[in-house]
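One chain of protein is taken out of this complex; the other chains stay put.
Order of writing sets the labels: A, B and C. Residues in every chain begin at 1.
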Amino acid sequence: MLLIQCPYCGPRDESEFDYGGEADIVRPKNPEKLSDAEWADYVFFRTNTKGRFKERWVHTHGCGRWFKIVRNTTTHEHGDVTVFGGVEPEAE
Amino acid sequence: MKPEWLTRYFTTRKGRGCVAEILTPSHPLSFPSRESGPDAACVILSVEPPLALLDLRCRDKAALNAFLNEPTGLGSSTVAARKTNPKASLSRLGPDWWQLRCHSRALADHLLDKADDTLVAVTDISDAYVAICLSGSRVRDVLAKAATIDLHREAFPVDSVARTLLGRVTVIVTCTKADSGGAFDIVVSRSNARFLWNWLIDAAREYGYTLKSAPEA
Amino acid sequence: MDGATYRVLDGCRINKDKPLDFWFNGEKFTGYAGDTLASALLAYGAFPVGRGLKYHRPRGIYTAGSEEPNALIQLETGGRTQPNLRATQVELYGNLIATSVNAWPSINFDLWRVNDWLSPLLPAGFYYKTFMGGGVATGRWWRLFESSIRRAAGFGKAPSAPDPDRYERMNAHCDVLVIGAGPAGLAAAAAAVKMGCRVILADEQAQIGGDLLADDREINGAPALDWVGATLKTLSKAPDVRVLNRTTVAGLYDDNFVIAVESVGDRNGPPAPSQLPRLRMWRIRARQIVLATGAHERPYVFPNNDVPGVLLGHAIRHYAGGYGVVPGRRVLLGTTNDSAYRTARMLSEAGLGVTLADSREAPPPSLVEAVTRVGVTVEVGFAISAVRGSRRVCGAEISRILRDGAVASAPRSMEADLVGVSGGWNPALHLASHRGAKPVWNETQACFVPSNLTALGIHAAGAVTGVGALADCLDQGHAAGRAASKAAGKIRRTRKPVIEGDDVADPVPLQKIWAVDNRQPGGKRGKAFVDLQNDVTTRDIALAAQENYRSVEHLKRYTTLGMGTDQGKTSNVIGLALMGQQTALEPEAMGVTTFRPPYTPIPFGALVGRDQGELFDPVRETPMFDWHVANGAIFENVQLWKRAYAYLKPGETLEQAVKREVLAVRNGVGIMDASTLGKIDLKGPDIVKLLNMVYTNRWDTLKVGSARYGLMCREDGMIFDDGVTARLGKDHYVMTTTSGNAAIVLAWLEEWLQTEWPDMQVFATSITEAYATTTVAGPTARDLMSSLDSDIDWSNDAFPHMTVRTGKVMGVPARVFRVSFSGETSYEINLPARYGMALWEALVVRGAIPFGTEALHVLRAEKGFILVGQETDGTVTPFDVGMGWAVSKKKDFIGKRSYARKDTARQDRKHLVGLLPVNKSTVLPEGGQIVDDADQEAPMAMLGHVTSSYWSPMLNSGFALALLKNGRNRSGDTIHILSLDGNADEARVVDPVFYDKERARMRG
Partner (left out) sequence: MQRYSIFSLARNALSGHRNWPQAWRSPVPRQEYDVIIIGGGGHGLATAYYLAAEHGVTNVAVLEKGWIGGGNTGRNTSIIRSNYLWDESAAIYEKSLKLYENLTSVLNFNIMLSQRGVMNLAHNEHDLKEMSRRVRAIRGNGVDSEILTPAQIKQLVPALNTSKSRRYPILGASLQRRGGIARHDAVAWGYARGADAFGVDIIQNCDVIGIRRKGGKVSEVETTSGAIKAKKVGVAVAGHASVLAEMAGFRLPVDSHPLQAMVSEPLKPILDCVVMSNTVHVYVSQSDKGELVIGAGIDAFNSYAQRGSWRVIESQMSALVELFPIFSRVRLMRTWGGIVDICPDASPILSKTPVEGLYFNCGWGTGGFKATPGSGWAFAHTIAKDEPHPINSPFSLDRFISGALINEHGAAAVAH
């Protein structure tokens, strides 16, 4: 049961978070210029890495913020917490 | 036909016959006080009067301080903790999210009126939540039956605030007193209030509990 | 039974002043407080207490702990019965009732023993090779035999009544969790406490001390139990230490999350005192863990080794030292290592005849001398090669043994009624492997040991690392305690205490023997059991190798080795080593099967805790809930909400109530509790930019005081929610969502705002529960609203359809939206939740008729309004439901690009249509599949399905909404709807709006 390091609330039990899947998938700027295959690549296709994997979590039952961590999908070791733009984490 | 699964402590209010001109408020947790369990002082549960609660969202700390300082005397804080004084108490829940509990309705209304000329998004959520108080020698054990955060007196001292899960209900827990087992304020959404109240009583059965009488609804 | 004649010593665990009577298989016995059911039974001798799974041969108690394969019993009866408990783990209490399992008609006379005689026909995996006849519909044979196989298998019975006991969960946090309170664990806990840590020490036994409880060990020259007592006292005085005995640590998960089950109310027998839980499930988050779980003794295998009276050597010592019980007079101990000598000395000093067969050529001279001095006969270089007897041991055979366990001499017959076998030690490293770490093979100790897991915050100490000496256990324990404290961030200078154990001066390593193969002429033939519970013999392992089921996992699954309730704690290593001998692979290369939680079985109730019955799931109630309950409401579950489905007047059926409610809204005025609909408060300058991205239509032109309907889609273009959003101020909007999606839509907005458009200045706050919402709908709704004391102008000009007004209603600040799902003139009054009940009662008193969700669904369906989740199922676009008008051509929005894809753009997708049954009185079945030809062969060409179907009091006919392939172009066609009894209903395709097509009433 993961103990996830929320950048704003500190370490919290996995049950307080929801999973956001692969990180750094950016919505294309003008979708109408994309081919169907390129659009499908954004909507459906994923890397699904075996090993160190950058993923998104949201602290649903805590501060409600989204953030990213890097987790090894074979050992579940995790760290390297980074936040999205807009709001900086204060020093605890 | 009352569904059997409903074993609630509630007073049923049949449609009263009067043609009331002015509406009167009601509270989900209104019922008489009762002692029960071998040692009634282990866990004391009581209900706070209806809240005057404002949800504050703001990314500009200066704007928030400006908005709050004069009327409440409280400034924003960076640490997940509560600042309190006789007028109000301010809890930080997230990097751009606070909740202000005014100890008077007038203060809340005053701030709501001032809301338009500030960068702070002020929303009245007074009726969305109900506050329950727990104290007594075994209160930390009762909460630990469902809270996964560490409530040890060193890990969660007075004025600590945490929005977290109590079992499957999202709550905001605040430590209000440290001595004799500690005292905690639990803010829960109105629709879950009765379920959580029953859950807390069931959790306290093992130790013994007292229900304090509800405030004037 | 006659007296407990085998209670020959004073055990340190039992209290002879407190005798306890109990019943086993209907006979009365007596034991003492502190006894386990097993020790109390053994006081009457080693008689059969169970039967093997396959051959149903009689089986006796074999071990003294959680690794017990044989002594499974059914405890108590009725609602409190528990199947498959191990007698070695049941603490004795007064009036305990236990019965043997898996034998018919009785434990001493079991008809299923016929399988033992048929055993040549029942090798491992025989069931894969037979029961295959029966022609095409094969399995006829199998079905015939399956029921008898199911009855023969299965050990205990499930309870027949619900469980009367309570269970609790408790979360806990600590710096250092020490698992196992033997010498190593106690030393570790003491060290961690001295370093100022919050410590939890857990042990599955009732008494603390682990192996030290087995005999007369000494620490620092004094009895070991004195050191145990002193250590416990220092732990109890420390502030943040919790000592949990009778607590089995069952699972170890990521980031050192540990689950452990404590027996609380269970200890002095059912019923547990009413408030106390029977069991408490501890959910511990430990910064660091010290694994001091010790090791399980393993046997070596020889023919007929399953006879009651054959036990593990160390178990005999535990029963003698701990409970004062030696279930035999003439004892034969077979060993491959030093640990059996202390047992031999203890038994001989107690006056029993003891023979010790040590398979090694040169055992330690000091040990041999110490035991021969007290009368033990030592047979050097010999091993047990067979046991005689069926229900009791009545003799054995020993043979000279070569290095690899092969027999080198004719067997010598031995007088014995109790046999102890000690083949070596398997570290109890299961918990360390729960996080995926593979154990490593230690050749000198001939066992698997945990790999170094300090990086994961797990420090192993004591017998679990393969060490045997008491001094090593104490040193490793202390070192692990300090290392764990440092890793947990608690650094304090402390002095290392002086602790010495009374170990052997000249230890000799064990001899690796897995099985003694007794093919010598005159040697006793017989099955040699590797897994005593699942009846897996050495022959079965040879067969698995022969048929190429050679991997350790194939061996386990083909022979069921280690798949019993003991999970192969005494058999796995021997099994894989014997397979290794067949395939010329060392145990290191064979590897082990995966150790999985739980370490020992846990009752389901302990996992559930109090999440049962009324507390199974939260119940969300609206502010007017009490009124609905008191006034005949039937409820439906909508996510966690309870929503009034309909209000039944006394004597009314559901259909009559719904019809009455529908007519009340169409002809008069009805009120509905809409508080469960999601309401999201939006503030900030960029709200329009957000709405334009999440909704399919444009929002730039919405004026303050106006409202607009919106469809929300995912990136695949499919509808997932809808609702009305109103503008209350320049930068202040309120968005409503369906009840089920309230949290999902708020999360959807937050996800996009935070991860994709962080510079968009919008704050979204849920106000769903801050406001009670009452819908007032019907032709006389305006009159009712006007009758209320309010400063709002209710006239149609001042307050037209799709607008919002704020003001006071009966003295309370309110927001009122003119939106209509019923198709009538309709107001949604939102006021602070505390006033919801009072307003509702005031409206009822003024003659408004409460209506439920079912009536609302008839009303909206008559209007052809879709219901997200019923007309849509995640595969429906706005165009499919005829709402192309709501899809902006110009702006981009989430999902728009998907509409240009080949399959999404095709014209013959399934479209929303109305259906009127040809026979007006039929209500078409919801979910009914639509076909053109009702007589075609299956699989039939199905063209769509009925999404909503009701009786319309206004049309006086059944009517339905449906999704039909190419439906938009099939208006007027007649189609068929299949029914479950084979025939079909006929219906005509019509426009989906059945009532008030011009929407005049709504705008009136």
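Everything that follows uses one rule, which is that a contact is a pair of C-beta atoms (placed from the backbone, for glycine too) under 8 Å apart; a residue touches a chain by one contact, two chains touch by 3 or more.
Predicted model only: the values in this text are computed from it and were never measured.
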Which of C:379, C:502, C:611 or C:652 contacts the chain that the document leaves out = C:611
Option touching the unshown chain, where C:21, C:146, C:226 or C:415 are the choices | C:146
Missing-chain contact among C:375, C:597 or C:632 belongs to C:597
Of C:725, C:898, C:922 or C:952, the residue that touches the missing chain is C:898
Write the list of subunit A residues that the hidden chain touches.
-> 1-2, 14-15, 18-19, 21-22, 36-37, 40-41, 43-50, 53, 55, 71, 73-76
Against the hidden chain, subunit C presents residues 80-84, 120-121, 123, 126-139, 142-143, 146-147, 149-151, 153-163, 165, 167, 251, 253-254, 257, 259, 283, 434, 436, 539, 543, 546-551, 553-554, 557-558, 560, 563, 565, 567, 594, 596-598, 601-605, 607-608, 611-614, 616-617, 619, 636-639, 645, 716-717, 720-721, 738-741, 744, 853, 857, 867-870, 872-875, 898, 901-904, 925-929, 931, 937-940, 942, 945, 978, 980
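In this section, only the chains that are shown with their structure count from here on.
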Of B-C and A-B, the pair joined by more C-beta contact pairs is B-C
Subunit A-subunit C separation of Cα centroids, rounded to whole Å = 27
If you average the CA atoms of subunit A and of subunit B, how far apart do the two points sit, in angstrom?
-> 32
Find every residue in subunit A that makes contact with two or more other chains and list them.
-> 13, 64-65, 86-87
Scan subunit B for residues touching two or more other chains and write them down.
-> 96, 148
Any idea which subunit C residues touch subunit A in the complex?
-> 253-255, 257, 285, 435-436, 715-716, 747, 750-751, 754-756, 758-759, 892, 896-898, 900-902
Of all residues in subunit A, those that touch subunit C in their complex = 1-3, 13, 18, 20, 26-27, 30-32, 34, 36, 39, 42-43, 56, 58, 60, 64-66, 74-76, 84-87
Flag every residue of subunit A that touches subunit B in the complex, lowest number first.
-> 8-10, 12-13, 15-16, 61-65, 86-92
